[in-house]
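Of the protein chains in this complex, one is absent; all others appear in place.
Now for chain A:
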Amino acid sequence: MKVFWFFLVAHSKNTFRDRMTLFWFFGFPVLFVFLFGLIFGNAGSSWDVRLGVVEDTRLSFVLSVFGNVKGVELSRGSQEEELEALRKGQRDVVVAFEEGSIVFLAPPQHAEKAQFLSGVLRGVLLEEELKRHGLLSPADVTVRTLAFPRFRQIEYFLPGVLAMALMQLGLFGSLDFVELREKKVTRYLAALPVQRSVLLLSEVTMRVGIALLQTVVILASGWAFFQVRYVGALLPLLSWVLFGSATFVSLGYLLTSFARTVESASGLVQMVQFPMMFLSGIFFPPEMMPQSLRFVVRLFPLSYFGDALRYVTVGVPTQFGLRVDFLVLFAWLLGSFLLAVRFFRWE
């Protein structure tokens, strides 16, 4: 046990003193979140509202009310255009005229903004002015929360980055061991009064620790940059993070047991992780991919891990169903674990 702790501390120091490792495991995913979030996501601060106003003469006064309000970004379009923009996350709130009422339409995460805008409208407008525009009383200004366009791109994307980071941690982490094997350190450890498995165990333990840290850092960066809200179910999140990490750690050890040198191991890992990264629906929803590639998506464990993580972090409905996610990932875990044990080499 004492030796385990010594090894764990040694592993951790060795890893955290390497700036490149730190960048790849922490800086890189956060950078991803930030950049892709800027491109796809809602980059505005929480005080800004992107308000779409449906083209309707009865709504023209809305433009004059909000036209000078700081932090409200106005756009105009037909009802279909504005609703589509809302669905895509390009608007936070759309105001329309329906059945004698002014309706503020918003997805749940922007419901507060819609409430705020409607309150402003009710308060600012004098009753006479309302009447001048006909039919309206403050009671006719309502808010309706929409169910359909719930998620912004960033909310789809962020759990995917987490899945990718945990995959890379698992796969690339095993390269350290290949290096020890290549330099014959693991061989010479056999001459010392220490169980070599302790070395491996402490290494994997440290990796799990890093996985948890990555989870915190990546989720926190989404919250800090883009106000991503999380479901907040800690236990399912923790279980899935550990489950997925275990799968990719096993897969990493399996892949690298076939390589003699760090270079060849690294090539092998790249060959697996690179297509997986781009074809697992992490960066683009599979609907955006050509039909011919979609079956590939269904082969990769990362597809299912990302799918499950999207659900347990931000609540995006799963594509395959949690049960399928679990079963497929478990099959990968079991398969790669058993094969990794079978083909494992100390020397």
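Everything below uses one rule, namely that a residue touches a chain if its C-beta (ideal position, glycine included) is under 8 Å from a C-beta of that chain, and two chains touch if they have at least 3 such contacts; residues count from 1.
Just so it is clear, contacts and distances are computed from a predicted model.
Novice: Pick from "Glutamyl-tRNA(Gln) amidotransferase subunit A", "ABC transporter ATP-binding protein", "Quinol:cytochrome c oxidoreductase membrane protein" or "Large ribosomal subunit protein bL32" the UniProt protein name of the chain that isn't shown here.
Specialist: Answer from the record: the omitted chain is "ABC transporter ATP-binding protein".
Novice: For the chain not shown, which residue from A:K184, A:R260 or A:R345 touches it across the whole complex?
Specialist: A:K184
Novice: For the full complex, which residue in A:V69, A:V194, A:L242 or A:M289 touches the chain that was left out?
Specialist: A:V194
Novice: Taking the entire complex into account, which one of A:K2, A:R323 or A:R342 touches the absent chain?
Specialist: A:K2
Novice: Which one touches the absent chain: A:A10, A:V65, A:A85 or A:M277?
Specialist: Among A:A10, A:V65, A:A85 or A:M277, only A:A10 touches the chain that is not shown.
Novice: What does the interface between chain A and the hidden chain look like in terms of residue numbers?
Specialist: 2-3, 6-7, 10-11, 13-15, 17-18, 179-180, 183-185, 187-188, 190-194
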